[in-house]
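The complex appears here minus one protein chain, its other protein chains still in place.
Letters A, B and C mark the chains as written, and numbering starts fresh at 1 in each.
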Amino acid sequence: MRGNSFGKMISITSFGESHGVGIGVVVDGVPPGLDFSLEDLAAELKRRAPGQVAGTTARKESDLPEVLSGVFENKTLGTPIAVLIRNTNQRSGDYDKLKDNYRPGHADETTMKKFGIRDHRGGGRSSGRETIARVIGGYFASLIIPKIKVKGFMTKMGPFEAEVPANIDEDCSPYHFPIKGKEKEIRDYLLNLKKEGESRGGKATIIARGVPAGWGEPAFDKLKADLAKGLLSIGAVVSFSFGLGEKMADLDGSVVSEKRENFGGIEGGISNGDDITLNVTFKPTSTVGDKAKEGRHDPCIIPRAIPVVEAMVKLVLADHYLRQNAYEF
Amino acid sequence: MRGNSFGKMISITSFGESHGVGIGVVVDGVPPGLDFSLEDLAAELKRRAPGQVAGTTARKESDLPEVLSGVFENKTLGTPIAVLIRNTNQRSGDYDKLKDNYRPGHADETTMKKFGIRDHRGGGRSSGRETIARVIGGYFASLIIPKIKVKGFMTKMGPFEAEVPANIDEDCSPYHFPIKGKEKEIRDYLLNLKKEGESRGGKATIIARGVPAGWGEPAFDKLKADLAKGLLSIGAVVSFSFGLGEKMADLDGSVVSEKRENFGGIEGGISNGDDITLNVTFKPTSTVGDKAKEGRHDPCIIPRAIPVVEAMVKLVLADHYLRQNAYEF
Amino acid sequence: MRGNSFGKMISITSFGESHGVGIGVVVDGVPPGLDFSLEDLAAELKRRAPGQVAGTTARKESDLPEVLSGVFENKTLGTPIAVLIRNTNQRSGDYDKLKDNYRPGHADETTMKKFGIRDHRGGGRSSGRETIARVIGGYFASLIIPKIKVKGFMTKMGPFEAEVPANIDEDCSPYHFPIKGKEKEIRDYLLNLKKEGESRGGKATIIARGVPAGWGEPAFDKLKADLAKGLLSIGAVVSFSFGLGEKMADLDGSVVSEKRENFGGIEGGISNGDDITLNVTFKPTSTVGDKAKEGRHDPCIIPRAIPVVEAMVKLVLADHYLRQNAYEF
Partner (left out) sequence: MRGNSFGKMISITSFGESHGVGIGVVVDGVPPGLDFSLEDLAAELKRRAPGQVAGTTARKESDLPEVLSGVFENKTLGTPIAVLIRNTNQRSGDYDKLKDNYRPGHADETTMKKFGIRDHRGGGRSSGRETIARVIGGYFASLIIPKIKVKGFMTKMGPFEAEVPANIDEDCSPYHFPIKGKEKEIRDYLLNLKKEGESRGGKATIIARGVPAGWGEPAFDKLKADLAKGLLSIGAVVSFSFGLGEKMADLDGSVVSEKRENFGGIEGGISNGDDITLNVTFKPTSTVGDKAKEGRHDPCIIPRAIPVVEAMVKLVLADHYLRQNAYEF
């Protein structure tokens, strides 16, 4: 009931503080006999690793995640899969000065109010490092729904804004920005933010292609509701919408009804077979000012957060796939 | 696993099709010894009843909800509270013509694809009538957190737009629009929509005042995540945000950090003691054209949906109150 | 979290006090398109109805359960199925004398200590009447696993003792005692108990035939664990075992290993394809002395409890069938 588990048929139970021994996850409900690749998992984790974005330095992390259980001879066993990534780059030194360092918009103060105790050496459970657990879970979810493509894009950040491209298969790394050739501009923009101790949020759009009609439940576990929960469970996410989303407020019903794609692949809470299109807003990272100029802080979290939002979407979809499958004979 | 239950410590299990015997709910986890008032419950239900909004006619509903269990001598027993409202105004006649009437944006077609069967006489589980269960649940939730005020406002609809007022206690019925004296204008606008067989969506803002710091959990069951799930589980809701929400995408971190109220009462997923401010977008109702001109169809659902969004927020808050209380000694 | 729901893929949420409006249940997770028969459901309920056992009088109950939702034109819709049976034979009169009537072994006193309030007109939630909800749930579970035969027998009661017969299909009503021709003797025995204000418990054995290998989970949700929970959730049940059960304590491992049937169809917590054999002990009913001589009290609950234990077994099996099916592609 402390909410460290997510999902029903496939669930992840996340553990670990940012400055403790490590971050880990137990993924339960992965079917037996699926092919596991440590390289693929590591590659997925690398997409969210620090140090890829302009102006930040890599936190030296253990090279590979350690799979503690649930995989045997590169096949899933159907048993819980535990994966651990140790924290290896903890800053040494005087943490006591951080004891009362409460960043606005962050969990520092509310954690203290809630628990009366916290690991003040870092963000604890509310650190971005906890999202490692989600990316690992997303990797295993993708094994369950191999035909479904989930792809996230940074569709707005500072002066940069773009629509999702028709071809979602192209590689847009490292910024996941849909327009090619903008990498240098974005990089310079981020470097400048960094220099000024400033931060930015922005928007991401996620496409899930290949979801058949019929996933999601009619009442509370609507697909849109579970996707919203999964995405809002990410620290920096402050809004969620699907399809036309907020634009729906400005349109006549007759206009909205014209094109099925306005509904973003979800009607009545259930997938309709179309592309599912989701939008989220990220707030600017909480650390600003001199502290933000230190190497490890991201001036914008979106590029590194894209694999995390993709993972949460994959987890929700795999869960609803298994739920629907339970009732099909 | 069919997702007809919502909540953990206090849960509602909803049942009933729009054109079946009735709509009902089992509310489990209401503490014993709380004062129950059938009048208050009926009054709350009346707020979402049809026929209050310009141009619509009341669906004749049973005058009073029937409490089937869990209440004795006007006190809650701590046992499950079942409440039933019978459907009394079902249209008679030839439903067969509705069999293939799939409204865009509605669950008609996806339900058929999912279940291979549906009660084609109406929206079934996806009808707005299902929200009766939520309003009943919200009433009981409010008994658990009597000091918390949850109030929803229609902040945008067609040409009408307004901020939430500082004083949230004023009665803004029947449209829940914050600016006084606009009732006639709104009424005329709605009547005109109705006449044209048109529909509109819009926006609502919900304030939860009096929530102490410390509710919500650090990882997946963040308060914002559970609120998002609860609100997106409402059929017509297509977006969710809290605090500055989507506006966060356009602001520098240093600006966002200046005022704690930008975070809408939730930091790190946990309440910080401030007003919680939530925003949702409603899509236009799915029925347009000649059919929409019939008496019972709402040209805009927001006024009747306000009690529903309030109910979902109350349920989430009461749940997290009980969750937090479990660990306090 | 008040524990009024049971099951995961198929769940029952039970409500109702013995002297309130009625007893009901919401059955969620029944697949769509299954054939429903009100007659079959009523027949199943009749098997647990009062007044069949010697010396007791029927509590006049509504003739038929009322299906409130989830069934349309005698097909299940895949939506929650709510069923209500009204209490029609409530004793009128002075209930106040019952306020402090705490029967040993019954929930009267512990309910008061737990909740600080109770419906003192009867057993409330702890009344045997609550088991109506389970029998209804068991009926719907049996629709999901139509090839599995679940049959309970009274294998011990007073001087009567018998093994389960090889042919489990024979009708042993009304006492569910395996040896034919003993009905009169049992009847006389019960009548005598009744006359003396005495009560008896005994034992029941349940056979589940046709369960394929592979149901149940390796760790906590072992089939035996979930069956134990389901059966011990019945008020009068005080012991559970499967296969050789308690006899295992007196045998060498080499002897036990000789015959697979010693394991009662469950190895490592997972069904092995054999008959599943379960044993439970019932305590004597709590009401003894002059009060027990009143017409409605059963001197032995087992005959009426057999449909209840069968129902719980069916619910557990249907749940694990759906769980296993979720992971099979």
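Basically, contacts are C-beta pairs under 8 Å (C-beta built on N, C-alpha and C of every residue); 3 or more make two chains touch, one makes a residue touch a chain.
Since the model is a prediction, treat every value here as computed from it, not as a measurement.
*Asks:* If I consider the whole complex, including the chain that's not displayed, which of C:76, C:142 or C:271 touches that chain?
*Replies:* In the complete complex, the chain left out is touched by residue C:271.
*Asks:* Which of these, A:4, A:110 or A:324, touches the one chain of the complex that we don't see?
*Replies:* Only one of A:4, A:110 or A:324 touches the chain omitted from view, namely A:4.
*Asks:* Check the options A:47, A:118, A:134 or A:176 and report the residue that touches the missing chain.
*Replies:* Among A:47, A:118, A:134 or A:176, only A:118 touches the chain that is not shown.
*Asks:* Hey, which of C:151, C:224 or C:314 is the one touching the hidden chain?
*Replies:* In the complete complex, the chain left out is touched by residue C:224.
*Asks:* Mind pulling the chain C residues that touch the left-out chain?
*Replies:* 1-6, 8-9, 14, 103-111, 113-114, 124-126, 130, 156-157, 197-203, 213-222, 224-233, 235, 238-246, 248-249, 251-254, 256-257, 260, 262-263, 267-273, 281-289, 292, 323-324, 326
*Asks:* If the missing chain were put back, which residues of chain B would it touch?
*Replies:* 9, 29, 31-32, 78-79, 218, 322-323, 325-329
*Asks:* When the complex is taken as a whole, what residues of chain A touch the one chain not shown?
*Replies:* Within chain A, the residues that touch the unshown chain are 1-2, 4-5, 8-9, 11, 13-17, 20-24, 26, 28-29, 32-33, 66-70, 72, 75, 77-82, 84, 114-119, 124-125, 322.
As a convention for this text, only the chains that are shown with their structure count from here on.
*Asks:* Among the chains, which is located farthest from chain C on the basis of C-alpha centroids?
*Replies:* Centroid comparison gives A as the farthest chain from chain C.
*Asks:* With chain centres taken as the means of their Cα atoms, state the distance from chain A to chain B in Å.
*Replies:* Inter-chain centre distance comes to 28 Å.
*Asks:* In whole angstrom, how far does the Cα centroid of chain A sit from the Cα centroid of chain C?
*Replies:* 46
*Asks:* How many angstrom between the C-alpha centroids of chain C and chain B?
*Replies:* 38
*Asks:* Please list all residues of chain C that touch 2 or more other chains.
*Replies:* In chain C, 9, 29, 32, 78-79, 322 touch at least two other chains.
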